[in-house]
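Heads up, one of the protein chains got dropped from this complex, but the rest are sitting where they should.
So, subunit A:
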Amino acid sequence: MYDKYNIWGNDPKCWKTPIKPLEEKWKLVPAFLQVKGLVKQHIDSFNHFINVNIKKVVEANQLVLSDADPLFYLKYLSVQVGKPDIDEGFNVTKPTTPHECRLRDITYSAPITVDIEYTRGSQRIIRNGLLIGRMPIMLRSSNCILTGKSEFELSQVNECPHDPGGYFVVRGQEKVILIQEQLSWNKMITEEFNGTVQCQVTSSTHEKKSRTVILSKHGKYYLRHNSMTDDIPIAIILKALGVISDQEIMQLIGTDPDTQNRFAPSLLESFQHKIYTQQRALDYMGSKLVVKRFQTSGSKFKTPGDEARDLLATTILAHVPVENFNFQIKSIYVALMVRRVMTAEVNSAAFDDRDYYGNKRLELAGSLLSLMFEDLFKRFNWELKMIADKNIPKIKAAQFDVVKHMRPAQITIGLESAISSGNWTIKRFKMERAGVTQVLSRLSYISALGMMTRVNSQFEKTRKVSGPRSLQPSQWGMLCPSDTPEGEACGLVKNLALMTHITTEVDEAPVIRLAFNAGVEDIRLVGSDAMNNTRVFLVFINGNILGVTIDLQRLVQVFRMMRRKGLLGPFVSIHTSHFQRCVYIHTDGGRLCRPYIIVKRGRPMVEQIHIDELNSGYRKFEDFLHDGLVEYLDVNEENDSFIACNESEINPETTTHLEIEPFTLLGVCAGLVPYPHHNQSPRNTYQCAMGKQAMGVIGYNQKNRIDSLMYNIVYPQSPMVRSKTIELTNFDKLPAGQNATVAVMSYSGYDIEDALILNKASIDRGYGRCLVYKNSKCTVKRYANQTYDRIMGPMKDLVTNKVIFKHEALDTDGIVSPGEMVVNKQTLINKEMPAVTSINPLEQKESGSNPVQYTAVPITYKGPEPSYIEKVMVSANADEDFLIKILLRQTRRPEIGDKFSSRHGQKGVTGLIVEQEDLPFNDYGICPDMVMNPHGFPSRMTVGKTLELLGGKAGLLEGKFHYGTAFGGSKCKDIQDELFKHGFNYLGKDVFYSGITGEPLEAYIYSGPVYYQKLKHMVQDKMHARARGPKAVLTRQPTQGRSREGGLRLGEMERDCLISYGASMLIMERLMISSDAFDVDVCNTCGRLAYSSWCHNCKSSANVSKISMPYACKLLFQELTSMNVVPRLKLQNY
């Protein structure tokens, strides 16, 4: 597009001089991340909501009127969201920190205050700073106390400087509002659906959400909308929209003969319905309306025709503005939709792709919270209105004061419970979504980061369509191609790439003005015939028709120039569709975009001098934007551009942009993999899933946290082979793994199926050692009947006067003391609860004299291995109850069965732990920490791992880190040269001697350091066996599951084996004797169950005999009996 109309027009010949590659172009990436951060999309969105959008929401609902008093009104003048604080009762608040909220199980929220003007009686009153609710505050957003703090200041509020923020702390839990992917609203999508061609639009405004479909049926065109029972012929719709004459209709649709022929049946249909006027058309539509169940208040009665007119104005294609029932734009819009259907019928290339990322919008915390807040605010106002309606007519001493009826709890609880449960119920859109929020996974730093970039698709997981799951070419650079889960959510849950930004809404009014100035004719001033001229391009803004233009090149150029000059928001995008003869301008939120270097005349605008300025610190990423060196392109505009991957690919005549760095097309998790471009692609995907399970450091504040589960490694190491992403995401500062010296060889046969052999001496010296933290907590409540929970000191044995075993770890205050070891079934908190907690006047009279009865409800430790008490916290929660949290710690050394994984999707469990002297050693006396079987390589094709090993080895000798950055990194040959230089074999293979026989091994062994992650799956948490144990109460069968010390089920298939083998006694033993054998009396006369040798049915004990049967069987008989079905047993001797 740019080439032919280049307005900078220079001689193309001089463009062909070769371009020197920019050194350290990648430095733009850290510069970008410095301003934008890894989770800036969340924070930007939330900031936009609390600073801009919330004001719009309140303004849109600013008046509350009452039916009871026409003079009464309540008007919201403005709204503010304050700084987070805690309510300490009696209207005293104190500023809080996120960490305090995490520890005390409270919500990190700030007050929402409004300034209002209202009437009390005949007085007009203005009140400022009135609390209407509390807004949970996103960490590191503009209102969070953490923003703008230095590392030192952050450490003072117990916060990790590398923590990305972007989540909420609700009731002590860290909650993320996941990015939701949706089909773009207000956009025409033409597609084939069940054999019919249709064009649909999902309209979305603040008020309404609706879907309108234009479809072709038997050569005629119809409009379908769920407020109408039937499809409405298109000619009738157009007539209802005020386009009455057939000629006008035809001019809107298009006047070429072919179109006329194809549209004729539709015109005929309206003629057949005898509809000639707008009123007749509206009446026809009115007859097809879906009957409303509840007439709204029934105050005004409307004719069906009027209702249809309202419907057309507000609901059908709701996003197209209708002022004063002027349907002109809407009729043009409908006509355009018809035209799209008609084109698609002839030309299948006109179909839109649903899965194309330009047709998607991502919903972030801000827009979701805005929906939720508006809903709650509307309900809040509606309730005020109801109260006003009810109370104003009553005559009271004090005049009705609406402020006294404002309950901030409603909005507070509404927002809080929505975020904490993840159920997003928006009444006015009839929207109900579950699982919008998730608990932030703090297993490792990377898992937390990975969660912040996760994109959730609204698509149903059960549907078997491959389209939405498969990798779309338009995802390039926006979404990570590797990071997606396996299994049912595969391809539906995605992750943002490193440089992706999600736009926030920009006001469209100035953009519209600019468009008009740049040569767009207002659509309202253009005749319908002119619109269909082939030289004319329609201009859309955010899905609405704005006008037409002839000189689209000029329009596009002007827009891009203005944007590059910084006169237009950087996220305003413009792109053209020559096929549809349209220009689309977008200013809406939720579009994916990423920065590119602008290329002019075959030269990148960013030059070495700019990079040097960046290095020396007086140029920031913003300056690159302002100076027009770099710009953001969204998916649609990206499609209009020619983007070179590197300088050598620049074609002076076509190239418009240059990629900043190719490795940014991967996300945070995939960025950890060294040499991912050498691996088979699924391996990178596996690593993305496993990197989230790796143990390591979760943050600098990990020792201050009391999480319900936290895994740490004792001696974490930064990987020998790094990537740029690792440094950009600070993984090198918060690592999750250790560099193990690996020998790739077979050893002992305990290494089949990916099992690993570990060196015992390495384990002794601390390899793979990890810390497991768990917490247990309780609250000490006060009850309505003036009783309290209490904590008692340790109990002593009466005879020996020694503290009983269960209470051995307790301090004198009844809570365990730090440093103490606790074993299974020991008490952590010796809590007691009053037996009666409710207010019952009868009981209270009696208990007035009696002392309160208490029952013991101790918090006990459960687990096969002992734990140590790390710390005890006593505090108060939001309800002002005492909150006691105990942090328990275990140190674990690796054992057989613990799971390890390298960074290449190569997981394995420990198969054997071998003494150091039995392991092979080389000429330098180096003994491997780990032996890996070479069979892991051929089928997995993880060449990246072999390169990592080589690079790590050379790095050790040279004393530096090698880089395995995607599409770059240290070259294999350079690494080999380094090994060569240090007297090591250039192939990385060394002579090894068997530690057992002492003779040299016949093969050379490929050995060196590989970064290994210890995964959270450990045998100690999974081992389970049972000989005897608890039984379920109802069935008397063994309980189920490890946590209940349950039995291992002999299932149907195992039973079938035994049956076919004929081992009947074994079946009897397994299924009855060892399970729920029960001796039961059976009366042989009536065949029913008897009780203690007496048949209650026959009133005799004559024929009663004892047999043994499963308790479940007896239960079944009794249940059947209770349903009036009598099972009778017939006994026989055998």
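The rule is short, and it goes like this: a contact is a pair of C-beta atoms (placed from the backbone, for glycine too) under 8 Å apart; a residue touches a chain by one contact, two chains touch by 3 or more; residues count from 1.
Rule of thumb we're sticking to: contacts and distances are computed from a predicted model.
K.L.:
As a check of understanding, state which of "Immediate early response 3-interacting protein 1", "DNA-directed RNA polymerases I and III subunit RPAC1", "Glutamyl-tRNA(Gln) amidotransferase subunit B, mitochondrial" or "Cell cycle checkpoint protein RAD1" is the UniProt name of the chain not shown.
P.N.:
"DNA-directed RNA polymerases I and III subunit RPAC1"
K.L.:
With the full complex in mind, choose from A:321, A:435 or A:819 the residue touching the hidden chain.
P.N.:
Residue touching the absent chain, from the options given: A:819.
K.L.:
Any idea which of A:284, A:445 or A:984 touches the chain not displayed?
P.N.:
Looking across A:284, A:445 or A:984, the contact with the absent chain belongs to A:984.
K.L.:
Can you say which of A:681, A:916 or A:1074 touches the chain missing from this structure?
P.N.:
A:916
K.L.:
Residue by residue, what part of subunit A touches the chain that was omitted?
P.N.:
703, 714, 760-761, 764-766, 769, 771, 819, 868, 870, 889, 891, 915-917, 921, 923-925, 927, 976, 980, 983-986, 990-991, 993, 995-1004
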